[in-house]
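What you see is the complex with one protein chain gone and the rest in place.
Entry: subunit A
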Amino acid sequence: MKKIRATAAAFALMLCSLLALGQSPVHADTYARISGSGSTWSQNALDQWRRNVTQYGMTVDYTGNGSTIGRQQFADHTVDFALSEIPYGMTEFGVREPPPTRGYAYMPIVAGGTAFMYNLKIGGRRVTNLRLNGDTVTKIFTGKITNWADKQIAADNPGLSLPSRKIIPVVRSDGAGSTAQFTLWMSKQHGALWNDYCRRLGKPVPCGLTSYYPVVPGSGFIAQNGSLGVSGYTRQNYAEGAITYVEYSYALTTGFPVAKVENAAGYYTEPTASNVAVALTKAQINQNKDSSQYLTQILDGVYTYQDSRVYPLSSYSYMILPTTLEAPMTAAKGKTLGAFGYYFLCQGQAQADPLGYSPLPINLVQAGFDQLRKIPGAVAQSINIAGCHNPTFSTSGVNTLVKNAPFPRACDKAGTQQCPSGTGGAQHISTPVKPSASTSGGGSTGGTTTGGSGTNVGTSGGSSGTTAGSTGGTAGTTTAGGTSGTAGTTTAGGVDPDTGLATGDSTGSSGGAQDIAASSVSVGADSFWGLRTWLMGISALLLLAVVVAPPALARRLARPGSTTGRRDERA
């Protein structure tokens, strides 16, 4: 026994020493532990980055509890840094948020698109290619459209016959930067609808952005906290019919599709890294270095940018950095924060795309460096653009991501066609579309469709500049190639040959599935005294019998002579 114990002790000692060895890898620098809190919109990226930097001996703690609480905790000196989508000083329902008393600066950390992740099935098959225009989205999230079979949604989706199912908008219950970005977009682009919603809630109009999404009690809206909360709720089986706004990354990680949103050029696009990058070339960045709002964004130009690749709800996420040595900030922490910032502005950006974000362009990375140098304790000379491996950089200074961004396919254009290919986390699952809206319907179909899309460019363009012209050109190529059916369309799309094949395969089977889904099954109104109620009554009786019968039976069987014993037990 003693021997065993001794061996065990030796073994434990060895394990401990191994652990101790493992914990202190050899590195030149030591870093103080830093902590932050805030946005869940950009949390997936930050979590990846802080996992990566543990190899350099940096420990970064982060709590994703919403941008509002992040900003509040930064102002309260609780955390070293905060992440937020909106800056301080925004006015929400007439209340202006005061800026913090400690020194601070904004630094963009990553770009991304606020996506509309949804959970919808047609005839038991998941829909992955839903399209919505801005007006429809706003009406859904203001309670004007409550059913998936609504005419306006059908107009967006000529290839789908959606079931008559209730729409469950899932919104954020905590103070969120996502909510702020989304409501800002609604107030700028669909102000009348949004103001009307505010009026119904008794809020002062005109109401701009808000971090707390207001909900009408009993309207069927579900509010959950955090991006993980809303995306996690939407993905559940019971939440069929739900739609939520969340960063694209969460749709990718949960394997769910996102709605393609119509941009100003009349194309339905997805918030891919390149679409977001193209959109944000029109973001107005505050270039006044002396302003406290330096580097913050104005997105009005993004919403209306007439490029066919734009995803309209694109935005940057920011880190709020301390610029003074006030508690809890120390010079040692500043060194960690500076090194961490340099890591994610450069190398870290390479992971943005696979995670569902979009990397920062070179001008913002350089501006970010300036901000990093303001952190007390940050090692300034190690922050330089040489050796910065950011995928958007090129030798000519052109943003490679924007230059190489693929144009949307012709079937993504508003009109009578609809792409069957999947979106978001469900990219590899296509949804069959009606033959009439299919792109691979042969020569004649191809011809008519292109004609239709041609007129659409004209109408949506309005003051169509060169961009509209170039999109028209693209559509033109499609027709030219489209003489030979499927093959032509695939080349024109040029994004994913696999989806082109899938289109051809599924077209035949699509018709039948649609018709089944469209008609809802009506089950005869059950009277209360139906079979089910009787069965429930019987099972309740049986349960009672199982509990009561054995003791009663036992007593009856053992009656002779045992009555006194029972009386004693009770006493």
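Simple rule for what comes next: a residue touches a chain if its C-beta (ideal position, glycine included) is under 8 Å from a C-beta of that chain, and two chains touch if they have at least 3 such contacts; residues count from 1.
Quick note on the criterion: contacts and distances are computed from a predicted model.
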| item | value |
| --- | --- |
| Protein name, per the UniProt record, of whichever chain is missing from view ("Circularly permuted ATP-grasp type 2 domain-containing protein", "Phosphate transport system permease protein", "Cbb3-type cytochrome c oxidase subunit I" or "Kef-type potassium/proton antiporter, CPA2 family") | "Phosphate transport system permease protein" |
| Which residue of A:Gly232, A:Gly255, A:Gly377 or A:Pro435 touches the chain not shown here | A:Gly232 |
| Option from A:Asp150, A:Asp174 or A:Glu247 whose C-beta touches the chain left out | A:Asp174 |
| Residue in contact with the excluded chain [from A:Gly241, A:Pro322, A:Gly356 or A:Pro376] | A:Gly241 |
| Absent-chain interface as seen on subunit A, which is shown | 66, 68-72, 92-98, 163-166, 168, 173-175, 202-204, 211-212, 215, 217-218, 220-225, 229, 232-233, 236-242, 520-521, 523, 525-526, 533, 536, 565, 568-571 |
